[in-house]
Structures are given as structure tokens and as C-alpha cells.
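Let me begin by handing over the structure; questions about it come next.
Note that this complex is displayed minus one protein chain, with the remaining chains in position.
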Amino acid sequence: MCRFLAYHGEPILIETLVASPTHSLIKQSQHAAEGKTETNGDGFGVGWYGERAEPGLYRELRPAWSDENLWSICAQVRSKLFFAHVRAATGTATTRANCHPFTLGRFMFMHNGQVGGYRAIRRRIEALVPDDLYLSRTGTTDTEAIFLAAAGRGLADDPVAAMSATLRLVLAEMRRAGVTAALRFTAALTDGTAIWAFRWSSDAFPPTLYYRQGACGVIVVSEPIDDEPEGWRAVPAGHALVAAHGRPAELRPMELEVALAA
Amino acid sequence: MCRFLAYHGEPILIETLVASPTHSLIKQSQHAAEGKTETNGDGFGVGWYGERAEPGLYRELRPAWSDENLWSICAQVRSKLFFAHVRAATGTATTRANCHPFTLGRFMFMHNGQVGGYRAIRRRIEALVPDDLYLSRTGTTDTEAIFLAAAGRGLADDPVAAMSATLRLVLAEMRRAGVTAALRFTAALTDGTAIWAFRWSSDAFPPTLYYRQGACGVIVVSEPIDDEPEGWRAVPAGHALVAAHGRPAELRPMELEVALAA
Amino acid sequence: MCRFLAYHGEPILIETLVASPTHSLIKQSQHAAEGKTETNGDGFGVGWYGERAEPGLYRELRPAWSDENLWSICAQVRSKLFFAHVRAATGTATTRANCHPFTLGRFMFMHNGQVGGYRAIRRRIEALVPDDLYLSRTGTTDTEAIFLAAAGRGLADDPVAAMSATLRLVLAEMRRAGVTAALRFTAALTDGTAIWAFRWSSDAFPPTLYYRQGACGVIVVSEPIDDEPEGWRAVPAGHALVAAHGRPAELRPMELEVALAA
Partner (left out) sequence: MCRFLAYHGEPILIETLVASPTHSLIKQSQHAAEGKTETNGDGFGVGWYGERAEPGLYRELRPAWSDENLWSICAQVRSKLFFAHVRAATGTATTRANCHPFTLGRFMFMHNGQVGGYRAIRRRIEALVPDDLYLSRTGTTDTEAIFLAAAGRGLADDPVAAMSATLRLVLAEMRRAGVTAALRFTAALTDGTAIWAFRWSSDAFPPTLYYRQGACGVIVVSEPIDDEPEGWRAVPAGHALVAAHGRPAELRPMELEVALAA
């Protein structure tokens, strides 16, 4: 299990959310409160939109808490839309290529969760990636494979439908392989203009996911970064949150049957 | 293009061949003489047989010339059979998982060369890897894919036949995809008891490969590590060298048709 | 605070103590039980005696738990005397040069503790290092400075006296600078033939230090690596343990006045 944060709003320094708060994402890399693992020390990444349609990206395999470059980038980069992620590996190697967020053109994606039985069905999940996107597969994570698979299923047209369709295929592969472990999925996707955040699980234990919207912007987090609990609302399980600065956040059901190993 | 060295013989410190000679492999990481690239600074690896049937392995993404750990390991590990490799990347990322040698059980493999058009046919080359070995695919190189593909085609029974059969399949995929760039292949394989070294190219430019056999053992190199040219013999193009300590080295033709884009 | 382990005895694979036990040092890198910090993820090191009078050394700035090279080295290197250390940094950078153990010729040293007010008196502590050893100062830790300072005060003749004399000088510098924070010191030193382990604190809270001696050898640890509590004895505070395979371990008082900020 990992921890992540997404922001869209008035341009702010990344550190405002990632480094400065009481329970910032960098602090969560050492002491997460609501995750399965307290330590998220298997690499990290930060991606931001600024000068181009494509996001900038800094990923590194060291723990976030001791990386001087991360602190400097957070202190210097001002952005209206950024993602940050600290990783707790669940079976794949600690490499830059396995660190979130992942990017593809103007899209960016990050994830906290698990594909049950992934080691047994990795090849089948990879087979969901279209040929023309396969070269963008540079690591071995389930997250990157799901992102590329969804990119071939209409992310640009309807992200919620594309992601739901992809998860349906993943669930089918899990069923075919007789996997009984759950698919748990909290994730955030962006194209540089809005954030789609997903919370879904094939069992009763979806990872936590919260959001807060104010005049300055909207924040999506694995767990709150400060002590204002009234300000944070949980994304309901089984839903996608469509969030953009200046528009009220919207919740949509993901319409995924939950018949994993029935 | 990369540089490598393989040794089988009386147990010696790895540094004897990898660090100490006039033109040692570590020196070749900065100043190779016969390769396409003078600098081989995109990671390195050393693997050795000692306490177990499986080899020990130290791979790192930094250049070999500045890695203190490599110097220490070379100075302390004594082995009767070891491989060492310095990498010049040709399109894939600089990660540990892309550094040679690769291991699978008691087998170890390393390579210098290129699969023409690899970026376009990577997925097809990966499809040659059997299902039960696919989890061992942790990087994105052509070398690792070819190694795992060959491992599913009888490496334990007849390494020369298994490797030739695999290259034949790779050539077929290159043809199918209309690739006109060459397949150039120098490589070394071991199971811990002997070394099989391969030199083959679909064009007239196979990378260099040399060997030297003496009372103490046999050495296979991309380029000589010292100035005794009479001692080094070239492996003839199109041949596999079967080398083991205490037996005369043997040359076998690889029997690969060369009709790439005819 | 860090965690460490030292062994002298019949040659064994390093993994026997560092990777395999229920509560091995690698497990302690993620979940230490008795330290101030549960996570010791700011680099690690392993040093061993084998082929030479000088130890081999593998240090890396990544967390121990995810380092494939560490697992391989532990599985392949057999040694009669080795040190291993996982680091929780206390103010200095996460670099290889700041990872323990430190070596100097045939000596090797590692530490868990703190020099109170170190940031303010670092230069004075470094001034204790003799000129001819100063080039060996490659990092910025208190540990390395104390080791080099002790090396100039007779480590080869009487390690307990040399270390006590060095700590006395460190305490004097702390006093001069008006430091009130404690000097807490647990450490292990070896010359390749015996282990000297130290436990001392200027306040009532010396870090834990245990040892176990059996027919096969002697082990010194920051905290036990298995559940046999009767087998582990605490090194009494204020004492040095002199431990070598085949000789009964011996305890000596360190004779350090404790008048820090009186």
C-alpha cells in the first residue's frame, strides 16, 4: 500500500501540500496513519503541469524523507495541477520505472491498492495493453499495465468508462486464473485539466480516499494531511470523483459487478 | 555495445581479471578500444559461483569505474567461474534490472550486440518466453528476453542448439516485422560448470570476441585485457565456443541461416 | 538510532544471521523493536573478513530491505567475522560515505547512538583526527570522526583504552561547547581477530546491546535476532565486551567520568 496526493487549483508551490503540512505526504512516507503499512519507503514521484501539455516528472527509488532534490523541487515548482506519491512495494522491484506517477503524453496516473494474484496473471494483464502503447511499458507494476490498458480504451473520451472497462477485464483475468484475493483500487488520473479519482474494491475493504474542495482548489489524498477532519470527505466506495478547480466535485458510480470468485 | 569477460579455471580473485590488468574490464568501462562506444558507463554487473549452485550477483546502475563496492567485491571474492559486464545502453533504461549478467537458477547469461528493430518487436520477442519463466522478466532488455526464451528451449540439454533455435525465432520475428537492421550477437552462458560463448551476426559485422586458454583456466572477452596478442584467439563468426577448465575449448558452428530481409 | 550485528566464530554464510532469522537485521531495517526508531531505512552496510587482512565492504544508501545485491552477497559470502548495520540517520545525509561500517586498514567500526550537539561541535570532533588519517574522512558522521580519532590513539594496542580516551575528549568538547544533550554510545570494533563492543552513556539511557556466546561463535547485536531470550545477555552499561571465538567473552569497565554539564 502506498500514499498519494493530487491537487488542482490556484497555482501553489508543491511544498504547500507535499512537504509543509503537519501530516504531509513526505511525513506519510515515514509514518502513514491509515495505510496497511506505516512506512512508504520504496521510492516516490512527483509530477506537475507547467510549461507544456505534458507533465514534468521527478521519480526516484530512494525514500522520500531523505531526498534533498525532492525538497528543493517542492520548494521551487509552482503548479496548478500536481500529483505526488510515496510507494510501499508489494512484490515488484524498487526502481524508478516502478515509481508512480506514470505519464503518457498529457495523461498522468497513480495508484494505491493491489491486483490479487498479480504475480500469476501479470502476463495476462500486460496483454490488455495495446501494441502501440507497449513500448511505454518500462516497469513491471500492475499500476503501469492498468494505466496503459485504460489508455487504449478511451481515456481521452470518458476516463470513468475507460477505467471501469479496464478493471472489468482485469477482474475477468483474475476469475479465469482462479484468483480469490481481492482487487483493491484507489487511483488518480489527470489530463492536465481535471482529476478523476477512483475508489473501488472487490471486497469490503477499499483503501481510504478523501477529498477537500475550497475556494483555492481541490485536493485528493489517501489520508488527510492535516487535522481538520470536517474539511475532508471520503470518496464513497465504488465511486469515481471528477474534480476540477472552479467546478463542484462530482461523484459517479463505477458500475463494476463484484463477482470475483463466486 | 557493451564489454564483458567470463572465466573458468582455478579459483582466483575476481580482481585478477576484472580490475588489475592493464586493460581490465573496469578500465574498458571508461576506455574500450574495439567497441562501437568507448564509454560503457550505463551500469555493470558481476556474477560468480561459490557457495551454491546458483551464482552470486552484484549489479548496479552507476558506472563501474567509480563504484567502491565493485572494487571491494572484486578484491575479496575468489571464484572458479565468474562473469563481468559493463554496459553501454542502446535504448533501454539504465536500471539494475537491465544490467547484465542475468541469472535463472544455476544459469547465468550476458550479451553484447543488438537485435535490429528491437523497439518495434519487443513484445514479439517477449512472447517467446514461456509462461512459467515470465515472472523472471524484471527488465526491458532484448538480452533478458532472449535468455528466458532460450531457457524454455532446452538450455540444460544443449545450450548451442537452444540458443540457435531462439535466435532463429528472433530472426523470424524481425523478418515478419520487415526489420532490415542486423542481429548482432556475442554472448556468454554458463550453468556453473562450463562456458558457452557465441559469436554470430546476420551481417558482416559481428562484434569482436576472443578467448585464451592456459593451464590455469580459460578466459572469454569482448576485447583483450592485456597486451599479449598472441595469447588471444578470435572466436570465428558464426560459431559457439564451448569452454571449460581442464578440457580443450571446442568450436561448433551455430547453423543459423542468414536470410534476414531477403 | 541504528541497529547492528557482529559475529566471530566458525565460518558461516552471512545470511545465517543477517537475513534468515525471525527478527534478522534486514527485518529490523523495517521493524526494529527496541530502538528509538522502528525504521532503519537510511542506508546499510556489511563488512567481512575473508581473503585479506582488510575487510570486504558493501555499503549502499538504499534501504536494506529492498536491496537485491545485499540478499545475494549475504547468501554467497561465508566468513568467520563480519559486521552488518542498518542506519537511521540523525541529521547527516543519506550517502554511502555516511553508512556504517567504516574501515581503516584491517580495522572496522560501526556505531549506534548520538553525540549530543554534534552539529555545533562537528569541527572540534574532526580536529581529534590525526593529520595522517584525515584523508580517510570521506563522510560527515560523528561515528567516522570518532573512529579515526580513536585510530590515532592506540586502537592497535589497547582498543578499550583508545576508545575511552577518545570519548573523554569528545565529552570535553561537548562540555566546552555547553552541550547538555547526552553522549550515547554503543559500538563494535574489530581488527579481524576479535570484537570489542562498547556500551556507555552520559545519561541513564544507554542504547541496548546484547551478546550470545556458544560453541560456534559469539554474536553481538543491538537487539536479539530471535526469540531465545535466555540466550542473550545484555552488555552492562559502562562496559566494553571483548569477544573472540574460542575464548570466553570478557567485560571491562570503560572508566569514563560522567560529568557532562555539571
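Note that the chains are named A, B and C in the order they appear, and that numbering of residues resets to 1 at the start of each chain.
The rule is short, and it goes like this: contacts are C-beta pairs under 8 Å (C-beta built on N, C-alpha and C of every residue); 3 or more make two chains touch, one makes a residue touch a chain.
None of these values were measured; they are calculated from a predicted model.
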Residue of B:63, B:159 or B:206 touching the missing chain in the full complex: B:63
Per the touch definition above, residue among B:41, B:139, B:159 or B:206 touching the missing chain: B:41
Per the touch definition above, residue among C:16, C:37, C:90 or C:140 touching the missing chain: C:140
From A:73, A:108 or A:219, residue that would touch the chain that is not displayed: A:73
Footprint left on subunit C by the chain that the document does not show: 93, 95-97, 119, 122-123, 131, 134-135, 137-138, 140
For subunit B, residues in touch with the removed chain: 30, 38-39, 41-42, 61-63, 66, 68, 89, 93-94
Absent chain, residues of subunit A that touch it: 13, 48, 50-52, 56-60, 68-69, 72-73, 75-78, 96
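FYI, only the chains that are shown with their structure count from here on.
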Pairwise touch network: line, ring, star, complete, or other: complete
Intercentroid distance (Cα basis), subunit C paired with subunit A, Å: 40
Residues of subunit B engaged with two or more neighbouring chains: 96
